[in-house]
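For this depiction, one protein chain was excluded, whereas all remaining protein chains were kept in their positions.
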Amino acid sequence: MPRIAYFGPTGTFTEMALARFEELGIFDEPVERVSATNPPAALQLLRDGEVTGAVVPIESSVEGSVPPTMDALALGPRLQILAEIELDVAFTVVARPGTTLGQVRTVGAYPVAGAQVRQWLAEHLPAAEVVASSSNAGAAEDVASGKVDAGVSTALAGRRLGLDALADGVADFAGARTRFVLVGRPAPVPERTGCDRTSVILQLPNEPGSLVRAMTEFATRGIDLTRIESRPTRREYGTYFFHLDCVGHVDDALVAEALKALHRFAHVRFLGSWAAVSEHGVPPVSDDDDEKWLQQLRRGEEQS
Amino acid sequence: MPRIAYFGPTGTFTEMALARFEELGIFDEPVERVSATNPPAALQLLRDGEVTGAVVPIESSVEGSVPPTMDALALGPRLQILAEIELDVAFTVVARPGTTLGQVRTVGAYPVAGAQVRQWLAEHLPAAEVVASSSNAGAAEDVASGKVDAGVSTALAGRRLGLDALADGVADFAGARTRFVLVGRPAPVPERTGCDRTSVILQLPNEPGSLVRAMTEFATRGIDLTRIESRPTRREYGTYFFHLDCVGHVDDALVAEALKALHRFAHVRFLGSWAAVSEHGVPPVSDDDDEKWLQQLRRGEEQS
Amino acid sequence: MPRIAYFGPTGTFTEMALARFEELGIFDEPVERVSATNPPAALQLLRDGEVTGAVVPIESSVEGSVPPTMDALALGPRLQILAEIELDVAFTVVARPGTTLGQVRTVGAYPVAGAQVRQWLAEHLPAAEVVASSSNAGAAEDVASGKVDAGVSTALAGRRLGLDALADGVADFAGARTRFVLVGRPAPVPERTGCDRTSVILQLPNEPGSLVRAMTEFATRGIDLTRIESRPTRREYGTYFFHLDCVGHVDDALVAEALKALHRFAHVRFLGSWAAVSEHGVPPVSDDDDEKWLQQLRRGEEQS
Partner (left out) sequence: MPRIAYFGPTGTFTEMALARFEELGIFDEPVERVSATNPPAALQLLRDGEVTGAVVPIESSVEGSVPPTMDALALGPRLQILAEIELDVAFTVVARPGTTLGQVRTVGAYPVAGAQVRQWLAEHLPAAEVVASSSNAGAAEDVASGKVDAGVSTALAGRRLGLDALADGVADFAGARTRFVLVGRPAPVPERTGCDRTSVILQLPNEPGSLVRAMTEFATRGIDLTRIESRPTRREYGTYFFHLDCVGHVDDALVAEALKALHRFAHVRFLGSWAAVSEHGVPPVSDDDDEKWLQQLRRGEEQS
């Protein structure tokens, strides 16, 4: 039975993402879920060989990239993203049975979640003090243990702990979504589906224009960049890793060309090519006609 | 007496940054310090006219950009950065007098700080549970109130609350620094010093290559970009604000050219030009000789 | 009375171009026409102070740029283009009075002209031998002197020498046109008209990509390049002068920017800005709004 780590405890959105991967049949057999206290810890279990995969959040439509996930992917032995899933993120405010909104004096919230429900709290619980919890599920645990009166959590976490929902679908920003990825150790890249995403982490030579040059390798080949983030290397102030996502698959000829071009002047950590959960840009054009034309040139058959 | 907001409570690194600005004589007269619970709240006090300036953290050498500060600068009426300061960031682990390391079962830490001392905690307090605090100074308050046994905090906060220091200079990454900025409402740009930083937030047309185009406006003029960050707009999934910092001042001719070039195809929010605290790249070349040459051309005096 | 050199003898298309400049009132007073045996000779008279202006052909719609003109502009003291004119170029085949097509055994033709009437000759004078003349007007002189039976010339030259026209409007390529320029010594640039052309000759550093860089200085500013030619420097094999024409005037802010940008890394010989005879591309956008926006930024007045 494969063991898959996730950012837990039980009841987090990340566990829901793992459940979704299971439903989609990504794994051939039932899996054993292994909780980790944060995304880097989940990836460390994978590097240590304790698990065969890890599910972590990578990007939120409200909060942007998830720094601990990105930093943990950049450092240590290379890992590879195998699949992705997106979840609507709306919170459930939970409390012990019988508690009413009017009785709530303290609210536990994972800081990332607290930032996404600030307006709701200001409107519905203006007098309550917000206390930091260690995760969304942890907020429910803080309620169950009596540490806080209410918690910004998930429906699943509340149910498991026998809590009531004071409010459902709580989110300041309608349509908030978070993307989660399934990460494994390096392996043959999944097959091209035609709707794929490729991700790399670059270390660029310390020269003016080297980032523009890297991005130009995609732009001149008509490849859509969908995300670019700089993250400090933590080694030297002012030096960065650059995380780039593009539309397409390493088996798309032009994406392959772009990666090889980057490899000529930068250190490229390849994070994988995998099926994108939705259309997210214009797919790269095919190289087939161009290649056929070139072969005709070489053989002296091209006439025009 | 000018009122200046800062990310508090008293004893945070941000308050130390404000103190440093005072020492440097940035303000002509003594200031009244106004604590705010987080960086966006400090900037909101400024927009509301409650204060005349705000000090907030903007970038850490370990954790990268500070998302709440960046997002609060991007939304709402335009604000302007007037000055910057950098502080070495090393933490003090505080406890109630008489407490020894061996007695510590729970440690309060602001999550950003917790991430920077993870190795230290694993080594020196391997069995302690880490509990989230609301700021670095808040961790000391949590110790004083008995909520936790020890706190990852600042020396200043510990002293003010009469706590003992269990350890000083605690940091997993040697040389960690954080940059803080003084923000005001739009005003005439401070004079060029020759060692300046300019910052903008861009909203780009939704076209392939528009980010490369924006960056090329700097690259072709030999202007060093020192930071680039994308942040979700929170309006539509997959749309971003781009935060760009470059070396130079709006009064450097080439920087002025680049800003005008951006303005032709993008929405540009100018965050200001101000004296950089240290050399951080190659300053833009002067335009003086080129302008003189051009004037000679126009008058028919250029001979070669 | 100003003396103006032209590529003669009398009766050439270049003399017609000079006549057109006179009709258009370019000169304030009547001019004395001074014939020169080729375009470089006309420009040499100007450099020697023998004349105050020179009219030379610069580009043909059939034959492309006129190399002797371009090379003579590139070498020696700088000269400046002040105005341009375009003429339809169709030839008149002239002969001594009484001659019929059937009697023509030899045809004089300036080689450039011969290339433009090759098909006509093959059809109407298939048996005639083509003999090189020194100019279009020279072909008529060769007829008058009895050296050849017929000449590919101009109507004007034939009339002046009392020759008959065997055929008029002779041209293999319908709509052939040639552009002529009036050249002077360096002087204040003529005023911007809104429909202008600017021309430079570049000597680029011997580095890969320097020509692309030069062209990018125009492209990123949305300035249309209308002509690019490389010409050997004649000093070292494989080294070139690059002749570039663009739409716009040195008083267009973006053209001025581009010229200054070129000046930072290349040797730029400015050949002038002058009124274009016809629309020949998209004029550069105005910089006025951008400059106004920038000034508001500097004063702290820009709100968005």
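So that you can tell them apart, the chains are marked A, B and C in the order they are listed, and the count of residues begins at 1 in each.
One rule holds for everything that comes next: a residue touches a chain if its C-beta (ideal position, glycine included) is under 8 Å from a C-beta of that chain, and two chains touch if they have at least 3 such contacts.
On a predicted model such as this, the values are computed, not experimentally measured, just so you know.
*Asks:* What are the shown chains in contact with the chain that isn't displayed?
*Replies:* Hidden chain, whole complex, touched shown chains: A, C.
*Asks:* Where the complex has a chain not shown, which of A:A165, A:V189 or A:V277 is the residue touching it?
*Replies:* A:V189
*Asks:* Hey, which of C:R227, C:R264 or C:R298 is the one touching the hidden chain?
*Replies:* Missing-chain contact among the listed residues: C:R227.
*Asks:* In the complete complex, the non-displayed chain touches which residues of subunit C?
*Replies:* Output for subunit C: 60-64, 67-68, 111, 115, 130-134, 173, 175, 177, 208-209, 211-212, 215-216, 219, 222, 224-232, 234, 237-238, 280, 282.
*Asks:* Name, in rising order, the residues on subunit A that touch the hidden chain in the full complex.
*Replies:* 77-78, 80, 186-189, 213, 216-217, 220-222, 250-251, 256-257, 259-261, 263-264, 267, 269-270, 285, 287, 290-291, 293-294, 297-304
The rule we apply is simple: only the chains that are shown with their structure count from here on.
*Asks:* For the copies subunit B and subunit C, give the interface type as same if over half of its residue numbers appear on both sides, and as different if under half do.
*Replies:* Same: most residue numbers at the subunit B-subunit C interface appear in both copies.
*Asks:* Let me have the rounded angstrom distance from the C-alpha centre of subunit A over to the C-alpha centre of subunit B, please.
*Replies:* Whole-Å distance between the two chain centres: 25.
*Asks:* Suppose each chain is reduced to the average of its Cα coordinates; what separation in Å results between subunit A and subunit C?
*Replies:* 61
*Asks:* Can you check how far apart subunit B and subunit C are, centre to centre, with Cα atoms defining each centre and the answer in Å?
*Replies:* A distance of 58 Å separates the two centres.
*Asks:* Counting only residues that touch at least two other chains, what does the list for subunit A look like?
*Replies:* Not one residue of subunit A touches more than one other chain, so the list is empty.
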